[in-house]
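Left out: one protein chain. Kept in place: all the others.
Presenting chain A:
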Amino acid sequence: MDRRFPFKVLEHIFSFLDVNEDRNSVSMVCKSWFETERRTRKRVFVGNCYAVSPLKVARRFPKMRSLTLKGKPHFADYNLVPDGWGGYAWPWIEAMAARRPLLEEIRLKRMVVTDECLEKIAASFRDFKSLVLTSCEGFSTDGIAAVASTCRKLRDLELRECIVDDLGGDWLTYFPETSTSLASLDFSCLDSEVKLSDLERLLSRSPNLKSLKLNRSVTLDVLASLLRRAPQLVELGTGSFSDELDPEEISKLTKALSELKQLKSLSGLWDLLPEYIPVLYSVCPRLTSLNLSYATVQMPDLIDLLSRCSKLQKLWVMDLIEDKGLKTVALCCKELRELRVFPSGADLDETDVTLTEQGLVSVSEGCQKLESVLYFCVQFTNAALVSIAKNRPNFRCFRLCVMEPFAPDYRTQQPLDEGFKAIVERCKDLRRLSVSGLLTDKAFEYIGVHAKKLRMLSIAFAGDSDLMLHHLLSGCERLKKLEIRDCPFGDTALLENAAKLETMRSLWMSSCFVSFGACKQLSQKMPRLNVEVIDEHPPKTRPDSSPVERIYIYRTVAGPRQDTPEFVWTIHKNPEVGVSRLSIR
């Protein structure tokens, strides 16, 4: 008797699986499950574009409708990866264009995307709906124009923090007059001006537009007119908020904003002037997300705004909020789930900005639902960390950046080991952690022992020795991404824990003590890892003991990549060194 489920039944069951992790598990059960799963997967996610070949992915998932790719390592966001390293979208676009013409959505993060790529997308996918580029570079507004003009069903066009060769605002005119499908438009990272009339016309004919993020060049005096044409907006990113308005204009803007009955998310607000804060009062009570990263408003003006945002779930703000402002948040924003506080640099000017560890303690006390934090602060204490951990054991993401490297607890002069110990002990669901301040190997021993669900860990200026890395690699079972800069160790721990690296997506180490010899050894020992040595200024001769500037190690089934620039060394460039078993499929 055939005990297997009929294919159709299995297929139906799998159609309920949304989460790719589940799908990955399911596909490892047996061959028929693998086959069934792959034939039903619509949304494909590839966390490292070099881990697998585009051809393989295209062939494996015939029903693919959405492709998400990530390219450069995370530290590329902070200028630690030299230009030209890689992460090219082209091979993927080319492969999908040839084999998966029904693809509707492409989401790329930290990749190099050229105008050629964008033109290929426009030309190849007739039902193309959604293009989301995050932290990408390499293209110009001409490429955007190509997508806008050719993709008739375009629904989302989002350029999030990309570096674009901005040739002017003409690209906006390329949306056909007949297109009405636009639901999301984000051009906040572009510099040049778009024509008001073009934008107004586009808004007027886009009844489905739910998310609009303008760039800084859109001045305040035209905002009211734009908003009147898009009262259905759920997400708004304004342009500049500092231009001079006369009372009548202010009144019109206030009214236009109050008409946005569905508005939940507000961002942009460049250089927000305190006198314009009342204009925003009408939207505050409904807001679930507020991004004040570019709003240079200081205290006490911020209180007027924040005290009205009782439904706020996500708040991004500069340290101008100070401890006082965070106290208000703790009192008024009881729904808060995510908080990010960025450094304005005001402390460098000796302007009086008092943001200390106390601010985060207040929020952790008052906001029961808080689960994700990114906090930049000049210095910290163990006591504060212990309080925070006690108050909020539900943290999933805890990123603390103590900006003074090697800064100890400023009250006790001790390392921050005990503080982070409290965090990892109490927050059992912690997925992502960034540590900073003065830390010894002990801190990492605690992390290795307690942070069992940790997936991503970022470390800078910490530790004493190889033990640090050893604790992490042998302890953190679920660790997928580890990025380390300026820590004093390398070789021994790396070589001892080489096998662990195959269970991770990637490991990045820069300005540590990793020797060239260790890199060679690791490459020879682990053929399924790509070990990249990235040295912008390589020495003329490389003795085995010489330290490397950066090392990037990632698992791959695609073998060595063919597009490495000169400054990236891999063992495959030195065939005489020898590799024990090359597996290229």
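Please note the rule applied: a contact is a pair of C-beta atoms (placed from the backbone, for glycine too) under 8 Å apart; a residue touches a chain by one contact, two chains touch by 3 or more; residues count from 1.
In this section, contacts and distances are computed from a predicted model.
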Hidden chain of the complex, named as in its UniProt record, picked from "CHP1 protein", "SMS2 cholinephosphotransferase", "F-box protein At5g49610" or "Auxin-responsive protein": "Auxin-responsive protein"
Contact with the hidden chain (one of A:62, A:101, A:300 or A:405): A:405
Touching the absent chain when the full complex is considered, from A:417, A:466 or A:532: A:466
Among A:204, A:232 or A:546, residue touching the chain not depicted: A:546
Contact with the hidden chain (one of A:135, A:206 or A:506): A:135
Candidates A:103, A:172 or A:189 - the one touching the absent chain: A:189
Chain A residues touching the omitted chain (full complex): 75, 77-80, 135, 161, 163, 189, 270-271, 293-294, 296, 298, 320, 342-349, 351, 376, 401, 403-406, 408, 410, 413-414, 438, 440-441, 460-467, 486-492, 511, 513, 515, 537, 539, 545-549
